[in-house]
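Of the protein chains in this complex, all but one are displayed in their positions.
To keep things simple, chains are lettered A, B and C as they appear, and every chain counts its residues starting from 1.
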Amino acid sequence: MLAMADRRVKDEVNIIGIGHVELLVSDLDRAQELYVDLFGFILTERTDQALYLRNVEDRCHHTLKLRQAGKGGVGSIAFRVSCDQDLERLQRRFTELGLPTRWVAAGEEAGQGRALKVQDPLGLPVQYFASMDSVEWALQKYHTHRGAVPMRLDHVNALVPDADAGARWWMDELGFRCSEYTESDPPESRRWASWLYRKPTVHDIAIMTGNGPSLHHAGFTVKDEMAVIRLCDNLASAGYADAIERGPARHGISNAFFVYVRDFDGNRVEFYTSDYLTIDPDFKPIRWALDNPRRQTLWGPPPPRRWYEESMAVESINGDAMIEMHQPVMRATPNYLLD
Amino acid sequence: MLAMADRRVKDEVNIIGIGHVELLVSDLDRAQELYVDLFGFILTERTDQALYLRNVEDRCHHTLKLRQAGKGGVGSIAFRVSCDQDLERLQRRFTELGLPTRWVAAGEEAGQGRALKVQDPLGLPVQYFASMDSVEWALQKYHTHRGAVPMRLDHVNALVPDADAGARWWMDELGFRCSEYTESDPPESRRWASWLYRKPTVHDIAIMTGNGPSLHHAGFTVKDEMAVIRLCDNLASAGYADAIERGPARHGISNAFFVYVRDFDGNRVEFYTSDYLTIDPDFKPIRWALDNPRRQTLWGPPPPRRWYEESMAVESINGDAMIEMHQPVMRATPNYLLD
Amino acid sequence: MLAMADRRVKDEVNIIGIGHVELLVSDLDRAQELYVDLFGFILTERTDQALYLRNVEDRCHHTLKLRQAGKGGVGSIAFRVSCDQDLERLQRRFTELGLPTRWVAAGEEAGQGRALKVQDPLGLPVQYFASMDSVEWALQKYHTHRGAVPMRLDHVNALVPDADAGARWWMDELGFRCSEYTESDPPESRRWASWLYRKPTVHDIAIMTGNGPSLHHAGFTVKDEMAVIRLCDNLASAGYADAIERGPARHGISNAFFVYVRDFDGNRVEFYTSDYLTIDPDFKPIRWALDNPRRQTLWGPPPPRRWYEESMAVESINGDAMIEMHQPVMRATPNYLLD
Partner (left out) sequence: MLAMADRRVKDEVNIIGIGHVELLVSDLDRAQELYVDLFGFILTERTDQALYLRNVEDRCHHTLKLRQAGKGGVGSIAFRVSCDQDLERLQRRFTELGLPTRWVAAGEEAGQGRALKVQDPLGLPVQYFASMDSVEWALQKYHTHRGAVPMRLDHVNALVPDADAGARWWMDELGFRCSEYTESDPPESRRWASWLYRKPTVHDIAIMTGNGPSLHHAGFTVKDEMAVIRLCDNLASAGYADAIERGPARHGISNAFFVYVRDFDGNRVEFYTSDYLTIDPDFKPIRWALDNPRRQTLWGPPPPRRWYEESMAVESINGDAMIEMHQPVMRATPNYLLD
């Protein structure tokens, strides 16, 4: 982790929130069947190399990109900033900090203006962009809605060996605020995981302790609990019952009703609903003790071990390799897993 | 109305419940778009002359037939009996009563065994059948469900000039039981409408006072209130907002949450949910005073005048003419209509 | 199992369906808090010895009796017959068959007319009754509804060592029909479990292979999936998250969306929705292969081992002892349990 200077990104750049995420898939046809026909994402554009997908609330070109690759994984996570000047400021600042960056030309990612990629201090491939093409809004095209009818990209959840330091980078340097966190008991009081936001929901990114850098999942908002139930029904009748890894159940943290689904490459997607807005300035971050079973599961069966132990490798910003993962500095595997 | 003999149909024939209904439509292509793509009925078979549709709980060939005709209306309402002998008994009995009957050969209506048609004392074209082809069950094929996902045909609602006498025929002669009724005040105490059942739900047929013989609507059960809301959303976004005639709202009678939709020929279909089972033998029919606004509308806006005044003409059992309608013998138009 | 004579109960007695069930509880105050305040049953009457509860669709005095006892268990399961003469016929027939019976005087069970108890050939304490006091209907008293808002008692699920023979008794002697069943592969083709009904739903009683005679659970219908979700939310926030034993998830058999809850005495109650009506006479019983994982779980996590292995002891009809359980004659424990 880098030492931080007096001047910070957050003092000069306005990060609006999570923008899109790129997952790697081995078969675009199968991916289209699963993500479009069953999950219900809207296909904006298909190229030789990728599916560009959006949600029914989105007016932008895409919030999910599925890129043809040899196997599953994560190409990048992207955050939107206010303006093009913010990108310049980010580039200067990251360079000062000695972080590798790369400019992504306008259109290199379909529908997107010029963007900046950085391998951040946690090892995550993060992309910043300020503009994206507008496309038709499907919110009121109800008769075209399918599957879980995903509304918007809500968050990504990253695993890193030192999540306490990792969360401090996102908060202190980038200006993210914390809504909830899990922490070991005093006197150690070390943060095991932090839910961080720029847009006023519970999170744009969660930083959790684990093998990393890696991504645990990308989370998409659905309208209500019944959208989750219907998704499970649809997956089961279409032969994908085993793709349901965990849930439906309710998290204590974020109050979300959720289901986690793994695609055929092991990529993990969460369909998520009923969290809350974080617009109230009196809002104090909620602390959950690490041994409180209600944090993970307000109610519901214990998660399977693979939900805890498996995550998606992330790519280098040059696209030439997957970043090597390391063991966490802190251990907190619950003793109530389902093997 | 005919005088009734000592021996009754109900003593020798077991009517199981409503079986199917035939509506007349002017355009099978448009009907398929509306009934299959938007309402969500399942197309079992399409012939030159008709669409044969079923619901997701149905294992039988069809519960809704849409027949090509010059304009809207009702071809027949069909009830299922236990066995072929029941059909013979019905034919003998109806002949004794002087009612016109006609045998419908097996297969004359696709998928159906031999059936008997009768123009009943109320003037309604009623068909009785004992067997129908079985087809694939779609209940657990969730990923194929569409629109309102109709579960089953629940009931028809008929208008006749003398609904008090009409209901007595269905109860005394055919063995239907009454779940709820509306009645004028004593000393007259005349039934304005009766909800009658053989299967243990609130009704297989309602007999209401009005211009008739005619059919006010055919009612299909949907899973829950959200199926009704989603149907309205879908209709609106597909350009059919004006097809929604009344609702969503809740009836006092039957406790149903409902919406009434008119097709392009004026045929009226109700999507209906949250009534109750009538299996409890202690069940006493529920009386609603005619001037109780909660009977029609437990809550919700007043119905439009056309909902009260318009109904579907019914065909003669020979198919050669529509039956002439007559004015009701009793008047009870509410004073709170929406013009 | 008794040999069966030519004349059968089903030829002379009309069993309408499941009527009520009596569970034994160690603490009526705690039971009231759980069953009334949280589950949402309606308290019709409380005596020194029992809570008499009903559901929002019920017009009868009770469908669930919780009786003060030293520990959990089942006092009886009760079925309703058409008339008092049916009780006489049952008494004669059971006596011929050598089964122990006992008359229960009117009012001995609050609100109930004269009833007959029999220890049936499976060892189950079954009560037959023909009449019960009517009480206020709460279906349209929406503002008083609480918790899961149970609509009606749907079924009981019994375990017996020989479920193949047990189901034959209920079908051949008592006239129950089978909606679905699980069966071992040919050539053995032995029924492992049968879902049997008199009222036209999937079941009034299921007879499953297991340690018995015992009751696995009593199942109550709730309105929709959200009633199940809300119940889980309520239980969790009231400190009862651990009472949720299995679910929410969907069974393949019966198509039910369910949750199983254990009370503080280990009694197991299922809240259950979205099964289907069995009114269609063409309905063929659905066969599920014993090794089809979709039968138990169309989707959802594997059930915990205790859900498979634990059940409620049943009482003798004289109330003087719990009936001894025996091991099943057939073994079919799934290999995907959650320990």
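In this section, a contact is a pair of C-beta atoms (placed from the backbone, for glycine too) under 8 Å apart; a residue touches a chain by one contact, two chains touch by 3 or more.
Computed from a prediction, not measured in an experiment: that's the story for all the values here.
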Among C:43, C:165 or C:238, single out the residue that touches the unshown chain. C:238
Residue touching the undisplayed chain, where the options are C:7, C:30, C:71 or C:141: C:141
Touch with the omitted chain, as defined above, among A:89, A:223, A:287 or A:326: A:223
Which parts of chain B face the unshown chain closely enough to count as touching? 225-226, 229, 232-233, 235-237, 241, 244, 246, 248, 250, 257, 293-294, 297-302, 304, 338-339
In terms of residues, what is the contact footprint of the unshown chain on chain C? 37-38, 140-144, 226, 230, 233-238
Could you pull out which residues of chain A are in touch with the chain that's been left out? 16-17, 57-60, 80, 82, 131-132, 134, 139-140, 151-152, 199-201, 223-224, 252, 255, 274, 276-277, 279-284, 298
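In this section, only the chains that are shown with their structure count from here on.
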Is it true that over half of the residue numbers where chain B touches chain C are used by both copies, so same, or is it different? same
Relative to chain B, the most remote chain by C-alpha centroid is chain A
Indicate, using Cα centroids, the chain positioned nearest the centre of all protein chains shown. C
Chain centre separation in whole Å, for chain B relative to chain A (CA means): 51
If you average the Cα atoms of chain A and of chain C to get two centres, how far apart are those centres in Å? 45
Whole-angstrom distance, CA centroid of chain B to CA centroid of chain C, is 34
Which positions in chain A are in touch with at least two other chains? 226, 233, 235-237
